[in-house]
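Here the complex is missing a single protein chain, while all its other protein chains stay put.
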Amino acid sequence: MQIPYTVAARPDTGLHNSKLGIWLFLASEVMLFGALFSSYILLRVAAPEWPHGSALLNVPLAFLNTIILIGSSVTMVMSWASLMVKDFAKYKRYMGLTILCGFGFLVVKGFEYGAKFSHGIFPSEDLFYATYFTLTGLHGLHVIGGIIVNAYFWGPGSKMWAREPERFTNRIEVAGLYWHFVDLVWIFLFPVLYLL
Amino acid sequence: MQPVATAPPPVESTHHHEEHPGFWRTYVFSIDHKVIGIQYLMTGLLFLFLGFTLMLLMRWQLAYPTKAIPGEWFVVLPAAVALISAVIGLVNKRKLAVLVGGVFAGIAGLVWYMVSDETLFPQGIMLPELYNSFGAMHGTIMVFLGVVPLAVGGFGNYVVPLQVGAPDMAFPKLNMMSYWVYFVGGVVMLTSFFVPGGAANSGWTSYTPLANIATMGQTVWLTGMVFLITSSLLGSVNFIVTIVQLRAKGLSFMRLPFFVWSQFITAFLLLLAFPPLEAAAVLQLMDRLAGTSFFLPSGLVISGQVLDVSGGGSPLLWQHLFWFLAHPEVYVLILPAMGIVAEVIANNTRRPLWGYKSLVYAAVFLGFMSFIVWAHHMFMTGMGTVISTFFQTTTMIISIPSVIILTALVISLWGGSIRFTVPMLFALAFLPMFGIGGLTGLPLGFSATDIHLHDTYYVIGHFHYVVAPGTIFALFAGIYYWFPKVTGRMMSPALGKVHFWGSLVCMNGIFFPMLIQGLAGVSRRLYDGGAQYAHAQGVLQWNEFMSVSAWLLAVVQIPFIINFFWSVKKGKRVESDNPWEATTLEWQTPTPPPHGNFAGGVPEVYHGPYEYSTPNGSKDYTPQNVA
Partner (left out) sequence: MRALAITLMTALVGTSLLVAGDVTGKVTFDGKAPQMQRLRMDADRFCRAAHKAPVSSEEVVVNKNGTLMNVLVYVKGVGGKHTPPKSKALFDQKGCIYYPHVLAVQAGQQVEILNSDNTLHNVHTLSKKNPSFNAGQPIKGHKLMKKFEKEETFRVKCDVHPWMGAFIGVFDHPYYAVTGDDGNFTIKGLPAGEYTVEAWHEKYGTKTMKVAVPKSGKATVEFKYSN
């Protein structure tokens, strides 16, 4: 029993199943982070005073993280493009880089959090830090999820390339879409939390 | 009650080649949408029964606040059901019935354990704290663990792939995961009864700041909700992709059965409305566990002491985030029901549905509008007239598509050759009952009248009319209607009619007096049912009447349970694969449908979904896949 359009695109929609699936999932993620951003706006507008992120947070480190994530989005696309031109070795290299960038992001985040914790600053400190930790924490969880999926596709999952190359390429495209979304959320988070 | 009478045919898929998946892969961790649909159905029905039992206990307290609860009677009912299903299961050699019997025995045991606990029922009288827990859990279990899994996970999963002519859902493994994540969420919710302080007790709405400072059960509730929301999100992706991508050749969108449209829109509601609640749950968990104050204002005084938190939060923020989901959620509750009723009406009037296009556009418009009415649950929070006028207006507008759908269904009866089968009885009763539910919503939607009615029993009467003799009747209709496709046997019409009439009378007996009490000003969530209030004295006598109606409603479900389990093996065998002579694709399959659904390959569709009363030889209908 075969599920149709798992690999080939359905003619009238032009999509294969998992591509539509991931876009729908990303729509729900937009609602999730949208709700969090809306809550942040509501709380900040209502607050009598609100600190500037640049005064309390490490902007250069976060800027570095932004570069890392944007870079990882580039390498993610490159890994997919490598598969499109049937270069598996290049795919492995670029996907490996993407995963490394992901880890790099987490390490930098770890430094940031660690610095705060060692100064006794926790989410309970005030609303600014509560929002900062919650938003970046949830984003960080999404990064971890993405790393796990990408690592699977770099490692055991990559065996599918030998048997069903087109299906595997689709999977990487879909994973790439998710990864771009995670990057996009950070591109919103960075200015909102650190610069405004 | 398994969907396949014999061992399933070998699974031919592109990933593995398993000749005969074992018991666990076939019946427990199956990726076949039909098995998963049955799993959702059985689990949902069990949770529905548990939520119902909690209310039966609460209604004793409301009717007889000073009399000790006769615990034995409340144990007898689930115990009787346990016995019935176990015995039938053993006699008919159906493992699932025995398993269900075991679960009912567990429910009986839980009730006995609680009722015998002197700290929960001192001298047989329910403690107020326990009443609050029961109230919160009744709502949570019924909405999130009962009705939605039944309507969407159960009926949606089983029927939608069949009705679109697909071999399965688009993502079968994700489907299985959705079910098991729901199951885990349900178990987590159940464990909350056993933690210190008992289950969540801040209402199913978990308003802050009360929920922030509530007992541990609230944290368990939030955790359970995260699982349930995840399950719904994964499921909704599956439904949308299935309906968009896996429609058979010739099945355009405007040829889809209305049931599929209703599930399609419902899936969008779940997909887009649930994430804000997930965000809110994360924020409340942070408040409870990490000491943040997203929902705690500065200077909040509790028990004469100022709370030692950073403050600055907004209790209203929780309400906005919660109701942003919970309003679309009520359309999640009603849309699949409307879909089922539409199928049953078309089939039992032997006519096409009247106004198919209106139905579809109205349902789509309803789905869209459902996102911009949420603050009509918050009229009493001190919002200004501009905002309340906005939400009042959108609420009035959203009643239009509801009325269009109801009107189209009613007009569909006109000129029909009506067969009063048991599914049709439930579908017919749905119409006036949903009408009452909808009409009673109007004074709630107007902010002026809502001042008087907000948080009274009128609200409880309103929404129960929509969900109980509304949605649940539609679900019953669906069970009686699709039972022969799943099992190859009919349920007994005699028992079905007893179930129907008893349920109809009793449900009205429970919920109509609530409208009266609410208009008199009796608040909801009152442990003593209004006894302490002078303004309630004139309507207190309805409490006993409502409680007796509720207990009778419980008794009248027994013929249904007997019917359900008995008919699986001993019901009257169907003579054809299409005993109701229906046009939609799920009836053009073998009974029960095999793995892959359409034995001879995926069908091609040539017509719309309701080609009834069309000349077709000796038949009065033309199935969709017949040229």
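Per-chain residue numbering starts at 1, and chain names A and B are given in the order in which the chains are listed.
Simple rule for what comes next: a residue touches a chain if its C-beta (ideal position, glycine included) is under 8 Å from a C-beta of that chain, and two chains touch if they have at least 3 such contacts.
All of these numbers come straight from a predicted model, not from anything done at the bench.
Among the chains included here, which ones are touched by the excluded chain in the whole complex?
In the entire complex, chains touched by the missing one are B.
Kindly state which of the options B:Gly304, B:Gly601 or B:Pro615 is in contact with the chain not pictured.
Missing-chain contact among the listed residues: B:Gly304.
Using the touch definition up top, pick the residue from B:Pro70, B:Pro122 or B:Pro590 that touches the left-out chain.
Counting the whole complex, the residue in contact with the absent chain is B:Pro122.
In the full complex, which of B:Ser116, B:Thr389, B:Ser417 or B:Gln532 touches the chain missing from this view?
Once the missing chain is taken into account, the touching residue is B:Gln532.
Name, in rising order, the residues on chain B that touch the hidden chain in the full complex.
Per the touch rule, chain B residues meeting the hidden chain are 65-66, 122-123, 125-129, 303-305, 527-528, 532.
One rule holds in what follows: only the chains that are shown with their structure count from here on.
Between chain A and chain B, what is the gap in Å from one C-alpha centre to the other?
Taking the average C-alpha coordinate of chain A and of chain B, the gap between them is 35 Å.
Using the touch rule from the top, collect the residues of chain B that touch chain A in their complex.
Result: residues 11-14, 166-168, 170-172, 233, 236-238, 240-241, 244-246, 271-276, 278-280, 282-283, 286, 290-294, 309-314, 317, 320-321, 324, 595-596, 602 of chain B touch chain A.
Taking the touch rule as given, give the residues of chain A at its contact with chain B in the complex, in rising order.
1-6, 10, 13, 15-18, 20-21, 24-25, 27-29, 31-36, 39, 42-43, 46-47, 122-127, 130, 133-134, 138, 164
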